[in-house]
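First the structure, in the form of structure tokens, and then the observations on it.
Left out: one protein chain. Kept in place: all the others.
Right after this comes subunit A.
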Amino acid sequence: MTDVFITGVGKCLPGEPVSNDEIGSIIGKISDRSDSLGTATLRKNGIKKRYYALTASGNYTHTNAQMAAEAIHDAFAHAKRSPDNADYLATSTTQGDYLVPGFASAVHGELGIPPLELASFQSVCASSLMAAKSAWLAVRTHEARLAVASGSEFSSRWFQPGFYQPFYNEDSRPDPELEFLRWTLSDGAGAVVFEPEPKATGISLRVDWIKQKSFADRFPPCMYAGAATNKAAKNQPWNLYNSPAEAYQAGAIALKQDFTLLYKMFPAWVGYYLELLDNYQLDPNGIDYFLPHYSAQSLGQEMKKLLIKTGAMIPEERWFSNLVHCGNTGTASIFIMLDELVKAKPLTAGQKILCFVPESGRGICSFMHLSVFDNN
């Protein structure tokens, strides 16, 4: 098996950055009370700017597939490769533009490049590293020579008041399960290019390993859409109602997050992280950049204490994240972070980068370990 390098990184953040007090003009208003819950959520998630593919007038600037295609073009430009030579495309998204067919086909269509092999990954945040792993393995096993993986989200369309009514409207008690996501997630795409050789000049990132584990054997859905609740007795899938309209009326279409369950997933994620530290004999102090799809602030004092006493805490000054000014873009986030890290930070040969993507969807935890290569 051959070494594999990330030779290009790219992103697409649609439109202009949207500040906290402008969010309502894009995602719409449900009620004053839901707006106040939104303000509280923003204080908690710490996000200051984000981007939306929806406009204040109700139009859209991109589809999900168009954002992915733009990010992929950007990544190929950075790799100084023609996308026409790509032979493997892995896409990831929480929800494509169409229900059918697969999202990778839509992205391929948008890219306007010749026929190539595809893989469509659909999960939540962790689908990013599923796509990355498949592209990495394709190159590593000589199945492909120029592969690309993308992550893209068009979350804002889920947050329009019309997606919730009639079961959630101005008369409803504001529901944290719904409002948390409305005020946290936004739109965007990121992409990375994989090749069997580092770039002729400049920085490349060797992919040392990508590992992932699912805990769906022990957790029910936590961030979900397609059922009115995640409780076993009433979790009938939306397409088993008599009609889509009936499913919508029952609240089976809205995107929700179960908080109680979310906090129960933390120990499983931390346990997996500790397991990997041991398996790979990693020294947390040897990591130069830690890219978490998660903020240190939300980690909580208890978790931090636990990481310190198990000798597993990566010093906070090495945490790198751009969630604050790019927003939480789900599966796109980790690629958008890598894009900024590579383009804005003075990386030097030998530095180690650890990417961490937990997924609350149904409890997935994934990591990617990279080493900096410099052919200057």
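Note that a residue touches a chain if its C-beta (ideal position, glycine included) is under 8 Å from a C-beta of that chain, and two chains touch if they have at least 3 such contacts; residues count from 1.
In this text, contacts and distances are computed from a predicted model.
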| item | value |
| --- | --- |
| Which of "Ferredoxin--NADP reductase", "Oxidase aa(3) subunit 3", "Iron-containing redox enzyme family protein" or "Phosphate transport system permease protein PstA" matches, in UniProt, the chain that is not displayed | "Iron-containing redox enzyme family protein" |
| Among A:V270, A:L323 or A:C355, the residue in touch with the chain that has been omitted | A:V270 |
| Residue touching the undisplayed chain, where the options are A:K29, A:K48, A:K80 or A:K231 | A:K231 |
| Contact with the hidden chain (one of A:D32, A:E246 or A:D278) | A:D278 |
| Absent-chain interface as seen on subunit A, which is shown | 215, 217-219, 231-233, 260, 263-264, 267-268, 270-272, 274-275, 277-278, 306, 309-312, 363 |
